[in-house]
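Note that one protein chain of the assembly has been removed; the remaining protein chains are unaltered in position.
Showing chain A:
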C-alpha cells in the first residue's frame, strides 16, 4: 500500500492547502494514487515538455473535484504550489473544473462529463497520423461518468478500429445504478486490468500494459457510498 493520503505525506499537505482539510479524506481524493503513478512513473511529460508534439497525453475527463490533480501537478512542478491556496478565486488559474488555457500541462478543459474519451480517441488518432508512435494517450473517467452515452460511442469505435489508448476508470461505485456484471463488460473488444486503486505497483503494471488495442484499467477505490 502507500501513504499518499496519509496526513504525513507531502502530497497530502499539498492537498490540504487546496481543501483546507487536515484530515484523511480518501473518498474525496479517489484519483490521487492513479494520478501520482501516472505522473511519477508512466507519463513522458515534464514541465519542460508540455508543448512537445510527441509528449504523452493525459486527459482528465472527470474534471470534477480536481484537488488531487492540482496537488500532483504542483508536486511535479507544473504549477507553483502557491496556486493551491486560492482555488476558485478571481485571481486563481485553478477552478473547480480545470481549464487547459489557464494551467500549464493540462491537456483539456473538462468538468462537463462525457467529453474526455471522445477527445482522447481523436488525440490518439492525431498522434498516430503524425507519426508520433512513442506518444501514448491516457484518459481518466469516473464510474458515474460512464453513464454518459457519449462514452459508449467512443468505447465502441476504439474497439472497432483497435486504437491503442488507455482508459482508466476510477470505480468508487458512484454510478446511480451501477454497472451490473462489472465495468469491463461495458468495454467489449478492449483488454482490461482491474486493480486496487491504492496499490501503486499494481496501477503501474496496468498502465504500462500495451496490448495493441484499447486498454481499460479499472482502479477500484473506497466506495463513495456507505
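As a convention for this text, a contact is a pair of C-beta atoms (placed from the backbone, for glycine too) under 8 Å apart; a residue touches a chain by one contact, two chains touch by 3 or more; residues count from 1.
Keep in mind that, in the parts below, contacts and distances are computed from a predicted model.
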{"item": "\"NAD(P)-dependent oxidoreductase\", \"Lactate utilization protein\", \"Putative transketolase C-terminal part\" or \"Bifunctional protein PyrR\" - which is the UniProt name of the missing chain", "value": "\"Putative transketolase C-terminal part\""}
{"item": "Residue of A:89, A:130 or A:223 in touch with the missing chain, whole complex considered", "value": "A:130"}
{"item": "Full-complex contact with the absent chain, from A:46, A:150 or A:191", "value": "A:150"}
{"item": "Residues of chain A (touch criterion as defined above) contacting the omitted chain", "value": "53, 99-101, 107-109, 112, 114-115, 117-130, 149-150, 153-154, 156-157, 160"}
